[in-house]
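Got a structure here, written out as structure tokens. Questions coming.
Note that one protein chain of the assembly has been removed; the remaining protein chains are unaltered in position.
Chain IDs A and B follow the sequence of writing; residue 1 opens each chain.
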Amino acid sequence: MRKTRVFTHSLLASALMLGSVTAYASTLTVSSPQDPGSWDPIDTFLVNWSSVATNIFDGLTYRGPDLKLVPGLATAWEELDKGSRIRFTLREGVTFHNGEPFNAQAVKFTFDRLLGEEGARGPQASNYSAISEVNVIDDYTVDFRLAQPDPVLLTKLAGYGAMIVPPQYITEHGDEHFNRNPIGTGPFKLADYTPRESVRLDAYEDHWAGAPKLSQVNYRFISEPATAVAELQAGRVDIVIPPTIPIGMIDTIKNNPSLSIVSVASPTVEALRFNTKSGITADERVRKAIIMAVDRDAIIDSILAGEAQSIASFQGALSFGYDPELKPLPYDPQQAKSLLKEAGIKPGTQLQIDVRGNDSTFGEVAQVIASYLQMVGLNVSIRPYETNVLLNDIIPAGRTGDMFQQKWGGWTFDYDNTAYLMYHTGERWNPYDSDPKLDKMLEEQRSLTDQAKREQLLQFIARYTQDRVLEIPLYNVNALYGVNNRVQNFQAAPDNRLRLNEVYIAE
Amino acid sequence: MARFLLYRIFQAFFVIIAVTLIVSFAIRLTGDPALMLSQGAGSVTEEDLANIREALGLNQPFLAQYMDFLKGLLVGDLGKSFMGGISVTELVARALPATLALAFTSLIVSIVISIPLGIKAATSRGRWPDQVIRILSLVGLSFPNFWLAIMLVLLFSITMSWLPPSGMEGFESFIMPAATMGIILTATNVRLVRTTMLETLNAQFVMVARAKGLSENVVLYKHALRNCSIPLITYFGLQFGGLLGGIVVIERVFNWPGLGTLAFDAVAARDYPVLQGVITVLSLLIISINLIVDIAYGLVDPRMRKG
Partner (left out) sequence: MTTQSLSGNNQFQKFKNLEFILGALLLGSISLAVLFSSWLFPDGGTQINLAMRLTAPMTELAYPLGTDPLGRDILARVIIGSEISLKVGIYSSLGAVAVGIIMGLISGYYGGFIDALVMRFADVQLALPFILLAITFIAVIGGGLTNMIILLVISQWVQYARLVRGSVLALKDREFILSAKAIGVKDIRILFQHLLPNLIGPVIVLVTLNVANNILLESSLTFLGLGVDPTIPSWGGMLAEGRTYLQTAWWVSVFPGLAILLTVLGLNLLGDWLRDTLDPTGKTSV
């Protein structure tokens, strides 16, 4: 209590100093690691865009923290013409923040823009390329014509590029204005945006789902994790969103009586992938031995403080295509040794692991892995790269060491998004391997409209990658939120798309 | 004299061109921003990438991009950020005052500490106050500054709840970052003040002032200090340039909304225009400060004109 008072005082003091608005109890402050720079849905694929923009915009569908797809701006939908057309019935009486009405025209405008010239300049268009055309049937009915089946389209309509934007406003003010002054139908409207520093949202009282309980949400951009946590401890930030909180600071937050860690399984999975083309890891037995030499559960329990789940393939339990029956290869250093011997690997053989230099948690994981491998006679060197260099130059060009870190996760929670990009011949993330059988299965599942069959095939693919030992599946990490206990009704979103309309602050 | 001035300005011009050329070129070696912007966007085709590159103007040859940048620079337009198309001039214009304010405060902190300490050290030369002051100021110089910053945050923001841990909002938020930067400068400045004072204290007019029976403080702070002010101000001016470059790490720890934070994030995002803009503006500042100091020296001391 005392702390809260100190906090209010210092806030008051600083507010007076700046001459800005006094802080109300119903203002929530969130620390986010990055400013996306533009709030236009077609411009970005940053999760940190969506953690703010989820409150500004609505999609036709909505997917909350429970990952269930429910009606958003569309109240109902049905598949027509054997899945090549989807008809949406739109919600009536919805208005954008500027009073502009939401209707079929707005939907058509949104997707024409996304799939047209403006969209091509951003990264979003390619995710929606399954849509060939949007037809207005009447004011509150639209048809989506599909060029090819897309099993995850309805999910994709709940976020990112598919957020519905106001046609009149954009036509009138232009794209550039819209980047910084976005207007949507969401529960909060943008009030003030200082690039690279903060963005403030005010409640939109006329939101179709009812007025939000908070009157204001203030996002501060803080890239340094320890700084964000310090702000949380000082009571100047209420929620620190992922992927900020380092494992090492979990106890710091837990030890503070007014703060909590809220964790939820995220889409993010970590693996060490192999160079299957050359070097000692070209041998399947060696790859298997490397996996068996590493006690992955011990890593999760100690280094990751239990905030992760072990995985058998490159996906987490929430992923579509996950098979609970598929078990990870066991930890068995003895068998690892004999496999290495069988493959003719001499003790002391060198092995290089490439990692992201700024990922301190994985740095520790990699060192523990190195020491496990040491125990079966492999000499490991760890090579840190600047993240973007690793992702843009080293991996796609096939210039990695014997193993390299891959951190992956798509907000759609569909294994297709991982498997196709990781294993299909010629994909950016697959510099070494080429397996015609795998290619064929990956292509086949994309055209299946029967979701049960597709799930089965995806599960088979997962099993196949395990048999071929294409990577060390390490773990599926939790998304960690640091939350002040005065925040009520908070539900951690696995995908960072944090909608705050139900959240309020205890007096 | 005119020739010297022209020569100096011509040199500065050369340096600006070289600096911007190096920076623009180097950052373009660090990776493709189109890939950055489309990361995680699922299956990205070469066509998607080409579209993004075209929208960013990256399909132009390097020299054309560089010339565009120079043209913009002449009219104060540093281009647009790749992250959301925000004007770089606007970003820099907002961040520069924050960095300047912090650098300036740090310098002031350091001067305020070093002048009395330096004078004390000079007047007690060789005795224990001199020893303690010099060794302590060297201790300040020997801290890894980011570590010092973290420790200060731990002590004053978290344990004591006195000061805000980050951001720039009012006087309080300047205290820790300015102290961190200031402490590092203090060792150099104490030494500087001490040496300059030692020379001055032996001068005729100080003897005269003393002989007149003026109090020691008046002699030291009014007469002697005033006489040292020109060399000291010159040194401090030069330091200011160095400070601007060294402030990046501190800005990051304190989430200071300055050029360092801006540049650091720009490298991570491969935001060429922002990084280019920040380094150009910083370099311009440093070059101008050096130029002014050089010219001032040239005016005072003709021997320096040889360059």
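Convention: contacts are C-beta pairs under 8 Å (C-beta built on N, C-alpha and C of every residue); 3 or more make two chains touch, one makes a residue touch a chain.
A quick note: this is a predicted structure, and the numbers were derived from the prediction, not measured.
When the omitted chain is restored, the residue from A:Val30, A:Ala366 or A:Ile395 that touches it is A:Ala366.
Not every partner is drawn; the one left out touches subunit B at residues 11, 14-16, 18-19, 22-23, 26-27, 29-31, 125-127, 130-131, 134-135, 138-139, 141-147, 150, 154, 158, 187-188, 191-192, 195, 198, 202, 235, 238-239, 244-246, 248-249, 252, 260, 263-264, 267, 275, 278-279, 282-283, 286-287, 290, 307.
One chain of the complex is left out; on subunit A, the residues touching it are 225-226, 246-249, 251-252, 255, 298, 302-303, 357-358, 360, 363-364, 366-368, 370-371, 380-386, 388-389.
Just so we're on the same page, only the chains that are shown with their structure count from here on.
Between the Cα centres of subunit A and subunit B there is a gap of 38 Å. By the touch rule above, subunit B contacts subunit A in their complex via residues 30-32, 35-45, 48, 51-52, 54-55, 81, 83-86, 90-91, 94-95, 150, 153-154, 157-158, 161, 164-167, 169-172, 252-255, 257, 261-262, 264-265, 268, 270.
Against subunit B, in their complex, subunit A makes its touches with residues 3, 6, 10, 13-14, 17-18, 34-40, 43-45, 120-127, 176, 179-180, 194-197, 220, 222-224, 226-227, 230-231, 233-234, 236, 386-389, 391-393, 410, 417, 420-421, 427-428.
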